[in-house]
Structure formats: structure tokens, C-alpha cells
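Questions regarding the structure given below will be posed in turn.
Yeah, one chain of the complex is gone here, protein chain that is, but the others are all in their spots.
Chains here go by letter, A and B, matching the order in which they are written, and residues are numbered from 1 within each.
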Amino acid sequence: MSVRPQARPTGPKPPFWRDRAKRALIFQVLLIAAVAAFLLYIIGNTQANLAARGITTGFGFLERTAGFGIGQSLIEYSSQSTYGRTFLVGLLNTLLVSALGVLAATIIGFTVGIARLSPNWLIARLASGYIEIFRNIPLLLQIFFWYFAVLQALPSPRDSLTLSELVFLNVRGLFLPEPQFLSGFGLIPTAFAVAVVASIALVVWNKRRHEATGKRLPAGWISLALLIGLPFAVLVVTGVPVTWEVPELRGFNFRGGITVIPEFLALWLALSIYTASFIAEIVRSGIQAIPHGQTEAAQALSLPQGLVLRLVVIPQALRVIIPPLTSQYLNLIKNSSLATAIGYPDLVSVFAGTTLNQTGQAIEVISMTMAVYLIISLLVSLFMNWFNARVALVER
Amino acid sequence: MLYNKNKLVLMSAAATLALGASGLAAASTLEDTRDRGAVQCGVSDGLPGFSSPDDEGNWQGIDVDVCRAVAAAVFGDAEAVRYISLNAVERFTALQSGEVDILSRNTTWTTTRDTTLGLNFAGTNFYDGQGFLINRDLGVSSASELDGAAVCVQSGTTTELNLADYFRANGMEFDPIVFDTSEQTVGGFEAGRCDVLTSDTSQLAALRIQLSDPAGAMILPEVISKEPLGPVVRQGDDQWYNIVKWSLFAMLNAEEYGISSDNIDDLLDSEDPNVARLLGQDGNYGEGMGLDADWSYNIISQVGNYAQVFDRNVGMDSPLEIERGVNALWIDGGLQYAPPVR
Partner (left out) sequence: MTIRHEMLPERPAPSLTVGPIAWLRANLFSGPVNSVFTLLGLYLLYILLTPTIQWAFINADWIGTSRDDCSREGACWVFVNARLPQFIYGLYPRAELWRPNVVFATFAVLIAWLAIPRLPFKRWVTLIALIGFPLFAYAMLYGGYFGLPVVETHRWGGLMLTLVLAVVGMVAALPIGILLALGRRSQMPIVKSFCVVFIEFWRGVPLITILFMASVMLPLFMPTGVSVDRLIRALIGITLFQSAYMAEVIRGGLQAIPKGQEEAAAALGMSYWRRMGLIVLPQALKMMIPGIVNTFISLFKDTTLVMIIGLFDLLGIVQAALSDSRWLGFAVEGYVFAAFLFWIFCFSMSRYSQYLERKLHTGHKR
């Protein structure tokens, strides 16, 4: 005879701490209480401290006149601008060096990463030498090296290194000629816009035609020709309405043209070179993660080598590469805050440095700075997740 | 695993407490200082003449001597000081949070700092003004010729603001090159990153002798601002404020009455009532500050009077060779003036 086990044990109900659901509830309530108590404690302390010491609080300082100069600014700025303006100037400078850094690091990183897999022994060794050297030395040290050891060893403005009297390099930075657009120049952006629209249309049409008939045009090359050729043709037709303002030595410094300050150069070089060494490793492991059978199968279909890479290897490798690549981009953006060590006027240097110091409002300034980086991180992650979802395998 | 984890947390908590306990404070700064056995003094991170460590790590300078004077008044021992070097950014927070008892770090007395940061300026131990240091071969002899110059300046200082004001008021343009520390500022100037270095003139004198070729650089005659530099204390502890204030005044009064560390023992039975009061022979003027009667005797005998301090650190007996100028006593036509002891 078998006794059928009862669904519920009889007898006294177990004590509430043996009940998992209740325990979880109690634990979470306790956690909330602990976190809230901790926050209240900190806020209370801070308020007591601020009151006891008579320290001013609030965001009113953003409206006050800053009164100090900034060496590089993408928007109009003078010492009569407000502290709020210094925040914007710093933010734009951070974004500038980050964007150009991401671009350069990606180019160097992909080149080195592919070179690392080269069948040429020497090239592969050189690439791995680059990776091992630059990723094992602290970034701050590299920034100092470029700034204090390399750029400050450049000659003074009077003995500048020059490229045919157009481009000048000296201890004050890199001076480039600046294009001055005359009237009639407005046609060129228009021509460029037309070229962009035409290229997109061509790509879409080409894809449809390919799917329908199996035939296709080299759309990439045609669009490239359009994008470069059309504005250039307009330029020639309108009689080249551009003059170049060449920098020249006037008084103490070079005036005119585009000035790239050495702080920017040092930071940009160090960020790109350092991050590229990580990107190279990511690219290498991404490509190596593709099973060799994939390449062999594509070759067996007698696809040419270029198409094997473009249609088989790279799309699959990108799936492996993108998540770690995203975190490297985020690292680069965060690392650009090291600008403060050499005085490149980025957000941390201008706002969390000078503005904090002149106003003494640590809490407001540091919170704003942290919030900016959090938002940038969030936006980049969202974008890269979207991109990743597009290239991800559609699993059935 | 869990066991280890708890122990780790406990251990780090214990270490935190052990290291941080030094800061656990009671109500009064004087009591804390007495319990600790040393005055905690915030100084600059290395500025010759004002505060810099020598090769053996002993701190010297006119700002350092303010701390030594306070230590002499409180403990009768000028060496009972713990020096904490602070950069420009963290100096006020360090004082506000009680990490230091005195901030003696060539800090300019301004309205904002005095009224919104929870601080009190306890006097002026050096009257300064902002000037320009320039390479001789630029051929510039006046600051009005500096239009378009690149200027090296230290971040977070009043000089950064004065600089912008001066160039704007004179309708000139400039490129600010901002550095974090005075060392980096000199480095930038030396490398030619900028044409001009601007700072308080006393600092310029100190920085000039750090250059590899001091003779090749000169200080322009213009002084574009007033920079009263002095020790700072926290608001809300008047007793401590008085101690620092009167330690400074004791050195000034000593110079005025001709008392120095060399002749102080001969003057102990002086007939001059001013001298007798200052040296604690007639009445106890330390009592109101919670100090002994010989508080000023200790300051003068161990640290010296203001003239000695000035000459030794920044004046003619030092490599800086700064003239007394406005820092002379009022009886000699300067600005230094101390209220009487009585």
C-alpha cells in the first residue's frame, strides 16, 4: 500500500522567517531603510556642515560672471561670460577631443589589429610590440610624456618647423591655414547634400535590383565618386570661391589660420594611441573568433578574397567586436578627463577645476560634472546597443 | 567565504578608524590641538621663501613661520607642527573639514573667500601684488606691450581673474595657458609654451631663481593688483582666531619695540612698559586666549620678530632678495601695523 504524500504538510505553520517570500520582502524593506537612513545621514551632515560654516549653496552661481580666460573655445567666450558658459565651453572641448580620439583610435586600432594577424612575421611582431608597450603604461604617464617631453622640446615660434610656409609647428602648437569662404560658396554644401541623397537612393535601388535580378553595380565606388566629384565640379565651375588664410608670425605668436594647441595635441595623441592598443586586441580576437570553416566555405564558393572578408568574416566579427569596442569608446571619453593634468580646457579642467575653485561650491559643481559623464555614457551605450542589435544574428 | 568577507570589512573599518581617528574632534580647536600635541598647518606644495621642504624634509618659509609661531604660543615649542601640503584646489576644503587648523599658504584675502566659504582671515603676513615675469630677449619693458601674448598662470588663483581684468581694461588680448601647480607653470614658461608668467611678485621672485637661467628673465615693473596674503582659520572658533591673529601681531610688535630672538633674554627686565607687557612680565595677556603668560616670549625667542622672519625667508638674507617695501612697519613708512598689547 502506498501512502500518497500530502500536497501541504500539516501541523503548525512555519515561522515567517522560513517563508522565502516574506523573508525577501523583509530583506528588501530593510535595504531600503538602510539606504534611506544612510542618505539622510549624509544629507543631514552636509547641511549641518554647510550651515555651520556659512558656505553658500545653490545653482545661482551659474549666472555670475566667470572673469577668467579659457585657452580654447568652440563657442564665443570671453572673461565677461558666465560660469554657465564655462560649463558649455568645457563640455564642447571634452566632446571635441573625445570624438576625434574615437576616430583616430578606431583607425589605428583596426590597422594594428589586422596587422597583428598578418602572415608577415615581422609585421605581426611589430604590431604585437605596439600593443604590449602602449597598453601596459599608464595613460597619464603617456600624456605627460607627449606634453612635457615631446611637445615642449619643439622650437620656439621664431624657429618653427614649417611645411612650405603654410603649416607651422612649434612649442605653441600646430598652425594650419584656414579656408575663407567667399560668396557663391553656398552652392558647394548644396551640391554635397545632393550627392548624399543620390548615393542613398543609388544604394537602395541597387539593393532591390540585386535581390530581384542578381545583378548589381559597384554602388560604393559610384557613391564615393559622387560625394567627392559633385562638390568639386561645382567648385571648379563657380571659379573656386575659397581663399586660404595662412598663419603668420605677428608680435609674440602666429595669428590667423587654425591653431591646434599643444595641450590638445598631447591629449589626443595619447588617448588615441593608448585606446588603439586595446581596440587592436579586440579586433584580433574578433577576427580569430570566426571559425576557419567559414572562410574555407566561402572560398569553396569561389568568392574572391575581398568579398570573403566583406560578406563573411567582417559581419560576423563585428558581432564579437562591438560590445567590447563600446566599452573602449566609453573609456576613452572618460579618460579625456585627464586633460586637467596638462591644462587642456575640458569639462573637468575648466568647470570642476577653475570654476569650482573660484566659487567654492563643490557639491553643485562635482554633481553637474558627474551627471554629464553619466549621460554621455548612457547615450553612447544606447547607440551602440542599437547598432549591435542591427548586426546581431537573428536567431530563429 | 562569508566569514572572510566579514573579517575584511571589519578590518578595513578598523584601519579606517585607526588612521582617521586623529581627526576626531571636540568643541575647541585649541583643546584638539593640545590633545594632539601638534598644530596641523596647511602649507603650499613647495614655494621657496613661503613654504618648501629642504633636503631633509624640514619645512621653511615665511608662511611656515606663522605656524611655528602659533605652535610656540600654544605649546612653547615651535617645532610642534604637522605640515600638510595642499594644492590650490583643495586648500579651503581641507580647512573647512578640519584637516588643518591653520591655512598658511599665501592665500589672498578677498570678499568671497572671507564671507562665503566659512573662513576667517587672521591678518596679513605679506602684502603682495601681481606682476609679470618675462624673458629678457623678448625686448619688452612694460606690461602694456603684452598685447597678444601667451600667458602662463596657475589655475584656481586670484591671479587668473586679475589677469583677465587687466588685459580687458587695457584693451589687449591674451591666450591663457593654465597649469595645476606652480612647478608646472614654471615648466611651461621654461619650455617657451608662453611668453609671460604671471603671479604675485614675491612668487615671481621665488620662481625666477628656480629657472635654469635666472638672469635671462626679468620681472616687469607693473603691479596690477593688491594681494594681501595671510593665515586663514575656520569661522566659529573665536578663541583660535584670536590666537593666530595675536601670534602674528606679537612678531610685529616685537620688531616695533626692538625685541629679537637674540636680545630677548636681556630685555626680560626692561623698564619699557610695552616690552614688559609683551614679554609677559607685567600682567598675563595670554589668559584671554587660554594661553600662558609667556606665549609671546616663546614666539619671539623661538621664531623671531617679523623683521627676522622676513629677512631670513624672503628678504636680503635669502636667495629671493625681496625689498621690505610696503611690508615695512608703519613707523618706517610701510603697511605693517599691529594693535598694542595692553
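In the analysis below, a residue touches a chain if its C-beta (ideal position, glycine included) is under 8 Å from a C-beta of that chain, and two chains touch if they have at least 3 such contacts.
Bear in mind the structure is a predicted one, so any value in this text is a computation, not a measurement.
The residue touching the chain not shown here, chosen from B:Gln96, B:Thr198 or B:Ser247, is B:Gln96. Within the complete assembly, A:Leu50 is the residue of A:Leu50, A:Ile290 or A:Met384 that touches the hidden chain. In the complete complex, the hidden chain is touched by one of A:Leu126, A:Ala219 or A:Leu303, namely A:Leu126.
What subunit B contributes to its contact with the hidden chain is residues 1-2, 4-5, 7-9, 11-12, 15-16, 18-20, 22-26, 45-46, 53, 57, 82, 84-87, 89-90, 93-94, 96-99, 180, 183-184, 186-187, 190, 209-212. Mapped onto subunit A, contacts with the missing chain fall at residues 24, 27-28, 31-32, 35, 42, 45-46, 48-50, 52, 118-123, 126, 132-133, 135-141, 144-145, 148-149, 152, 334-335, 337-338, 340-341, 348, 352, 356, 362-363, 366, 369-370, 373-374, 377-378.
Definition applied: only the chains that are shown with their structure count from here on.
Taking each chain's centre as the mean of its C-alpha atoms, subunit A lies 43 Å from subunit B. Touching subunit A in their complex are the following residues of subunit B: 88-89, 92-93, 96-97, 112-113, 115-119, 138, 146-150, 155-157, 160-161, 163-165, 167-168, 174-180, 184, 187-188, 191-193, 195, 234-236. Put simply, subunit A touches subunit B in their complex at residues 49, 52-56, 67-71, 78-80, 148, 152-153, 156, 171-172, 250-253, 255, 262, 340-341, 343, 345, 349, 353-354, 356-358, 360, 362.
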